[in-house]
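Shown here: the complex without one of its protein chains, the others still in place.
Chain naming follows the written order as A, B and C, and within any one chain the residues start at number 1.
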Amino acid sequence: MSPIGIGVIGIGYWGPNLLRTVMSTPALRLRWACDLDSDRARTALGPYAAVQLTDSFEEVLDDPLVEGVAIATPAGTHSELVRAALEAGKHVLVEKPLTDSVAEGRKLAEIAESNGRVLMCDHTYCYTPAVRRIRELVRGGDIGEIQFVDSVRINLGLVQPDVDVLWDLAPHDLSILDFVLPEDVVPVAVSAHTADPIGAGRACLAYLSVWLSTGALAHIHVNWLSPTKIRTTVFGGTRRTIVWDDVNPAARLSVHDRGVDRLSASSLAPDARRQALISYRVGDVLVPALPEREALMAVMAEFAGAITEQRLPLTDARAALRVLALLEAATESAEHDGAKIAVAADLVSR
Amino acid sequence: MSPIGIGVIGIGYWGPNLLRTVMSTPALRLRWACDLDSDRARTALGPYAAVQLTDSFEEVLDDPLVEGVAIATPAGTHSELVRAALEAGKHVLVEKPLTDSVAEGRKLAEIAESNGRVLMCDHTYCYTPAVRRIRELVRGGDIGEIQFVDSVRINLGLVQPDVDVLWDLAPHDLSILDFVLPEDVVPVAVSAHTADPIGAGRACLAYLSVWLSTGALAHIHVNWLSPTKIRTTVFGGTRRTIVWDDVNPAARLSVHDRGVDRLSASSLAPDARRQALISYRVGDVLVPALPEREALMAVMAEFAGAITEQRLPLTDARAALRVLALLEAATESAEHDGAKIAVAADLVSR
Amino acid sequence: MSPIGIGVIGIGYWGPNLLRTVMSTPALRLRWACDLDSDRARTALGPYAAVQLTDSFEEVLDDPLVEGVAIATPAGTHSELVRAALEAGKHVLVEKPLTDSVAEGRKLAEIAESNGRVLMCDHTYCYTPAVRRIRELVRGGDIGEIQFVDSVRINLGLVQPDVDVLWDLAPHDLSILDFVLPEDVVPVAVSAHTADPIGAGRACLAYLSVWLSTGALAHIHVNWLSPTKIRTTVFGGTRRTIVWDDVNPAARLSVHDRGVDRLSASSLAPDARRQALISYRVGDVLVPALPEREALMAVMAEFAGAITEQRLPLTDARAALRVLALLEAATESAEHDGAKIAVAADLVSR
Partner (left out) sequence: MSPIGIGVIGIGYWGPNLLRTVMSTPALRLRWACDLDSDRARTALGPYAAVQLTDSFEEVLDDPLVEGVAIATPAGTHSELVRAALEAGKHVLVEKPLTDSVAEGRKLAEIAESNGRVLMCDHTYCYTPAVRRIRELVRGGDIGEIQFVDSVRINLGLVQPDVDVLWDLAPHDLSILDFVLPEDVVPVAVSAHTADPIGAGRACLAYLSVWLSTGALAHIHVNWLSPTKIRTTVFGGTRRTIVWDDVNPAARLSVHDRGVDRLSASSLAPDARRQALISYRVGDVLVPALPEREALMAVMAEFAGAITEQRLPLTDARAALRVLALLEAATESAEHDGAKIAVAADLVSR
């Protein structure tokens, strides 16, 4: 079977990574590097790569040997480009966020579905060995029921010209949440507080609360202004708690048999005090071995697999829509002093 | 000058620390250890200490050689005990929170003021070398203006029988904030989200946003259910950012010359894009040497000093009231889906 | 049964810890605090303790209610004091090193044995939960055979006036090694390099190699001049490897299923290259839960238990002698350019 012809669109901050991983994936064949600024594309490819350059998206779409495109342009342009590509019969891998509104995203999803094309969103973290393992642990029941989720993703980050920190960073956390939670646990409401202390013209730090259908609370802190880099997510469960510390290669994932339990009252004498009903587990910690594998390579393999097998990719347009629904609600909440905003069940159910 | 006679009231979880530090402070003289459960007091003192035991608070108050009492009973009893002690003419050091309502706290403050007695709240962290240094750095202008504050205080903690996690842990962060912020920067509103995922009957984790009069946002995460212990507070400033990591003895405090600046537009050509106005500092980090000193010893020295010098202690009843005002507002917010609750200026101004 | 009367001798750097833990141990009764400088003893006890002070060791020995003494005087005085105490019929707990020569140590051991008195050396680390667990793991076969041991114990430490860094710090590592290794694995030779770069008049840093009877190499780095504090010991085994990082309370002990194995040649084709015989294990890491318990409290319990049950303590005079034999050989090696010095089998066998 010959490799799938690919055009990479947008060679800015992230695009060079798409170029490199497409080129390293045997099932794909890079045919075009496309950017309005062809010098930038030229520089990213270097002087040795035998790859065609163009500043014309149409030229890429017109190439019948191109079966799919990978889009890494600014978020505001996604909608138009994805639509054009799908309508030209191409499969699409697009950076997060899929687009800038649920309404528009839904249209794109529908086009993909009616055209039978793959529309995949690059929720990169879902393809890391750590998140894959977390999903197994959560869905396999190892940690019991989710009690809380707390995620911190802060760093001295690039202040984006087109999106605020919520739309830049929270898609990572929200897509991971979507990927990891059991099918029947869905977000029902959000509340967000944001701030722009440097006068950048958009939120540079944000706190986002997400209530789940089980009553559990998930909380996300994203911040471009932190001098230290923290990427830690905790999944507290009734049986165990997972700590994912992505900047600690020696113990990226740890599964703690620690927690607080409430005992069943029936097992105690009627006059036992409330406090007596609480017990503490302080057990071992397991640090599972994880393969060292670049997530973006797995993204490319999944894109190729979905195209070849004519199936939905793991992070399909519907997953992207669920993330969009939460981002939209978060923005609305932030504009209303953190008011709790419900998300429509049809948007977030799976 | 002879040492100041002291009675320690309440020998439960924290009381033994009061006993030990009173006994180690030359300016104080422990005269009574008082607990309703005298076995508990006996055990805490051990078989060697020549200290009187009693289960009668009145007996302590009746002793004319007792000039001050240190109270570590459950929060719900503070109000009655503090009032009785003040009215008996004793100086009072009381554990946080001062009491369980602003209204009641204000009365206690007024009694202390009219009686000319010291009423000091044990905001222990304000007496750590780290927080003392942070106060100097913030108030001395070293970090510029505060842009944001982010505090995380999580651990597998004791589920308290009488207070929720907000009232148990957030007083630490709020008292530190009160202590560190410049005089003219005050909290103006709060929003809180809490959860009780284990069915303990009270909040076991909470997220608290505090808006400051400058527009900056402070955020506090307190949690009894975390398998890992984190005690980190970040003070982001226009010039530098302080990271206080209290569980890292090798670098408890670090001052980062890192951040994001917005350049003055006037220094740029009129058509420079917004993005061009952002610049990044990635400078050195300084880890200042701090003395290793037990905070509670400094608390005792301050209590003795305030009594002897007939002055207000560093963490006086008014500071405790400001913390109470925020806790009360936070509870109200949590009961109303995180609604933003303003705090009255007269309660929080200094 | 009434508690065992104890005198603590030497109230300098470590003595106050002996006072405190004797006083906290129900099975013991502190009868005397003895120091040539009685102010120092007075200060250590504080104004509340009902304990007799003396500057006369004889007075302690003459007290028939004193059954045991705990000695924390300078190492050079141990020999005379231990001997006098044993001859007065007292049980003895003595700080490490037992004394300053094997010859003298052997005499003390013999006196204790002939008098039927307990002579216990305070090899404190052997009483930590971490080392207890390591011993179980090593002796229970969980890690397979020991392949190597590497220990680093460095800090900005007090330059001792009477002993060099080898005699000050290496007893910790050597006593742990003695405690942990299986009965039939014994040291056979040592080599040591030392340096005194600050001109202190004695070695301030040292590297010590210890060859075991199995051929495995143990290495110890002790250093008073390091700006950072490291206390890490690795026990490499054929099946698993233990890492003990004593300054990391979140993961003091970790058991790694990681290593390099040599495959049996018989399972491979005859022409397989040597390299093919090597395989790598990269498995999970387990961080066992350990109780938080003060080692010195366990030391006191063991001392009391050995006296009461008329048995050898876990770290008896013979264990102390084995440590002395290695220290003496290390000193000889250091004086001869690191020459490999054999240790006599009768000194180190168990």
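Note that contacts are C-beta pairs under 8 Å (C-beta built on N, C-alpha and C of every residue); 3 or more make two chains touch, one makes a residue touch a chain.
Here the structure is a predicted model, which means the values were calculated and not measured.
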| item | value |
| --- | --- |
| Residue of C:Cys204, C:Ala329 or C:Val343 in touch with the missing chain, whole complex considered | C:Cys204 |
| Hidden partner chain, touching residue among C:Arg262, C:Arg293, C:Arg311 or C:Arg350 | C:Arg262 |
| Of A:Met23, A:Leu53, A:Met297 or A:Leu312, the one touching the omitted chain in the full complex | A:Met23 |
| Hidden partner chain, touching residue among C:Thr21, C:Thr73 or C:Gln147 | C:Gln147 |
| Touch criterion as defined above, residue of B:Leu65, B:Leu263, B:Leu286 or B:Ala345 at the omitted chain | B:Leu286 |
| Residues from chain C at the interface with the omitted partner, ascending | 147-148, 150, 152, 154, 156, 159, 161, 191, 193, 195, 197-201, 204-205, 207, 209, 215-217, 219, 221, 223-228, 234, 236, 241, 243, 256, 258-262, 273-275, 278, 280, 282, 285, 337-340 |
| Absent-chain interface as seen on chain A, which is shown | 23-24, 29-30, 46-51, 228-229, 247, 249-250 |
| For chain B, residues in touch with the removed chain | 251, 254, 257-258, 282-289 |
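One rule holds in what follows: only the chains that are shown with their structure count from here on.
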| item | value |
| --- | --- |
| Cα-centroid distance, chain B relative to chain C, in whole angstrom | 41 |
| For chain A, residues that touch 2 or more chains besides their own | 258, 282, 285 |
